[in-house]
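Can you keep this structure in mind? I'll have questions shortly.
Every protein chain except one is present and positioned as in the full complex.
Showing chain A:
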Amino acid sequence: MNSELAYITGSVVIAEHQVLKNGELLWEQDRNADLNAFLRAAYDQFSGHYPKFHKMDALSKLGWLAAEVLLKDIDNSAFQPEETGLLLSNRSSSLDTDVKYFETVKEFASPALFVYTLPNIVMGEISIRHGFKGENTFFVSERFDAELMSAYATQLLATTPLKRCLCGWVEVMDQQYETAMFLVSNEPTAQPLTAGNLNAIYQIK
């Protein structure tokens, strides 16, 4: 295993219509609101100036929002574009949008929906927004695999040009959703990048 340690420099959890950053509740909405209404309200709250957001599917909106909150007030200029990567995962891949896209095939197949029938598109959206050109890989697993995520991110930081990595879980299926996104790097913090620490944050919601 890699001897070099990596650290968690920030985290965002969005679930049950609450947005938590570094463990603290930033904002919440009525839990009865439908997912799209919640995502729209969260966009108004945390951004409001990125029209492309409205073209995205729910998975991309959720991941994009988590990255927006996570990276707010962080100086990106200290890093080259290829030094930030993405390592995301979820349970349902793009199945939520797959079902919606295939509904359109019966009449007139929608290219605007088809492009979102891949789970890695959320990484493309985040990369475009923040100018990240580093590694990106999308894993699909039944549950959040904190073991793989912590070990693989640590390995990438030690063996590739990456100096920072956004990693975590971003899941949408119908009205069920949750995301836990972490910014990790080699810069020491009080929280080493371990499976235990990732799971502790993932479960705070």
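Keep this in mind: a residue touches a chain if its C-beta (ideal position, glycine included) is under 8 Å from a C-beta of that chain, and two chains touch if they have at least 3 such contacts; residues count from 1.
Methods note: contacts and distances are computed from a predicted model.
This complex has a chain not shown, and the name its UniProt record holds, of "Stage V sporulation protein AC", "ABC transporter permease", "3-oxoacyl-[acyl-carrier-protein] synthase-1" or "NADH-quinone oxidoreductase subunit K", is "3-oxoacyl-[acyl-carrier-protein] synthase-1".
The residue from A:T9, A:S93 or A:N197 that touches the chain not shown here is A:S93. The chain not shown here is touched by just one of A:V12, A:A67 or A:M123, and that residue is A:M123. Per the touch definition above, the residue from A:A15, A:L35, A:V140 or A:A200 contacting the chain not shown is A:V140.
One chain of the complex is left out; on chain A, the residues touching it are 1-2, 81-82, 85-86, 91-93, 95, 98-99, 101-102, 105, 109-111, 114-115, 117-121, 123-125, 127-128, 130-142, 148, 151-152, 155, 159-161, 173.
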